[in-house]
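The complex is shown incomplete by one protein chain, all other protein chains being positioned as in the whole.
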Amino acid sequence: MIALLALVLGVVAGLLLGPTAPGWLDPYLPVAVVAAVDAALGAARSVVEREFDDREFVVSFLSNVVIAVLLVLLGDLIGYGGALATAVVVVFGLRIFATATALRRALIGR
Amino acid sequence: MALVVVLVLLGAVVALGVRRAAITADGRAELTRTLRAQVRERSAEVSVTDDRVDAERRGVAASRAEHRREAEEQSRADAEVAALGPTGGWAAVRGPGVRITVVNRLGGGSGPANPRSSADGGAGGGGTAGSGRVQDHDLADLVNVLWIAGAEAIAINGVRLTALSPIRSAGDIILVGFAPVLSPYRVEAVGDAAALASRTERSAVVDRLRHRPSAPVTSLTVATAADLTLPAAPLPVLRNARRSGS
Partner (left out) sequence: MAGARTSSDAGDPPEAPFPPGASAASEGTPPHADVREDDGSGPRRPSTGAARQAAGDEAAGPGTTASTSSEPSAVEPSAVEPSSAEPSSAEPSSVEPSSVEPARTLGPGAAAWVARGVTMVLLALLGFGGVVAVRSADPSSSLATASPERLAARLRAIGADDRSLAAQEDRLRGEAAALASPLAAGPRSGADAGQQGAGQQGAASAGAARARADELAVLAGTVPVRGPGLELTIRDPHRSVEASVLVDALQELRDAGAEAIEISGVRTAVSTYIADSPGHGLVVDGTSISAPYVVTVIGDAHTLDQALRIPGGVLDTVASRDGAQAGVQTSGDLEIKALRAAPTPRYARPAG
C-alpha cells in the first residue's frame, strides 16, 4: 500500500542522504523513533480493524513523539536522564507488544 | 482548570530545558573538545598496540610452525636411526643364531701361523705347515661365510662388527674393530640358526681350522643358540664421507 511505500521511501532517503544527527539530538532521537513506531503500529492495527483515520494517526504520532521527548527532557533536568529515558522506551515497548499481539490476532483470525 | 495548570507546567519544563541547554552549551563545547582530543589520542595508542599484538601473534605462529617442523624432522631422523641401527651394528640386538668357538690350541699358547692355502704359503714368514694359530684372515673368512649364510649381526668376543670394523692382526694379536681379541675366539651370529650352522659346517674355513696341525677337531665348535644378545658398537664418526645430494 501507499503507506508502506512512504515508509520505504523514507528509509531509502535516509540511506541515500546519510546524514547523522547532530550531537545535541543524541538522547532524543531514539526515543522519538520508538514513540513514532508505536504510533505507526497502532495505525497498522486500525487499518486491519478497518477503523483507520489519517487524522487520528497524525495526532497520535505527534503527541507520542512530543510526550516522549518532553519526558526525556524532564529527566535530564531533574537528573534522572538515563533512567527516565529508559522508562519511556520501556513503556512504548510494552505498547508496541500489545499492539502487535492485537495485530496478530486480527490477521490470523479470531 | 487542570488543563491550564498542566500546560503551564509543561511550558516551565520546556523553558527550563532551554535555559539549561544554553547555560551548559559552553561547558559542553569545552568538554567536547577535550573528549575529542582524548578519543583521538587513545585511538592512536590503541592502534599502535593493536599492530604490536598482531606482530606478536604472527611471531608466535611462526615460532610454533618452526617448532612443529623441527619436531617432525627430529622424529623422522630418529625413526631412520632406529631402523638402521640394529643391522648396522650401532644398536644391540638379540635373537637366535650360532656361536662358533675356536681356540688356538688346547692348552693355550700359540704356535706358528696357519697358512690359508698353498698359494699363500710363500707370503710372510715361514711357509711351514705349522701348528695352527688362528689368524686374522681365518676370522675374516669365517665372518664372510656367516654373511653368505644370511647372518644379520655378528660379534667376535663381544666386539660388534660394523661397516667400519676391520679384522686385522697387529703382530700376534688379532684386532677386531681396532680392539684386541684373544683366544678362545667366540664368534656369535644372529640369524636362522640351522642355516647358519649347516652352512658354516660345510665351509672351507671351518674345515681348514678343524684340521690344523696340533689342534684337535674339537678346537672349533659350532653351536646353535636360541637367544643371543650382541652389544652395540660405539657410534661412528665419519671424517671423509658425506651424503651426496644426487
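We just call them A and B in the order they show up, numbering each chain from 1.
The rule is short, and it goes like this: contacts are C-beta pairs under 8 Å (C-beta built on N, C-alpha and C of every residue); 3 or more make two chains touch, one makes a residue touch a chain.
Keep in mind that what you see is a predicted model, and the values were worked out from it rather than measured.
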| item | value |
| --- | --- |
| Chains in view that touch the one left out, judged over the entire complex | A, B |
| Candidates B:23, B:77 or B:173 - the one touching the absent chain | B:77 |
| Selected from B:103, B:134 or B:161 as touching the chain missing from the view | B:161 |
| Sites on chain A contacted by the missing partner chain, in the whole complex | 2-3, 6-15, 18-30, 32-33, 36-47, 51-67, 69-70, 73, 91, 94-95, 98-99 |
| Contact set of chain B toward the excluded chain (per top definition) | 3, 7, 10, 14, 17-18, 28, 31-32, 35-36, 38-40, 42-43, 45-46, 49-50, 52-53, 56-57, 59-60, 63-64, 66-67, 70-71, 73-78, 80-97, 116-117, 119, 122-124, 136-137, 140-141, 144-145, 147-148, 151-153, 161-168, 190-192, 229-230, 235-236, 238-244, 246 |
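We take it that only the chains that are shown with their structure count from here on.
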| item | value |
| --- | --- |
| Residues on chain B engaged by chain A in the complex (per definition of touch) | 10, 13-14, 16-17, 20-21, 32 |
| Complex interface listing, chain A residues touching chain B | 23-24, 70, 73-74, 76-77 |
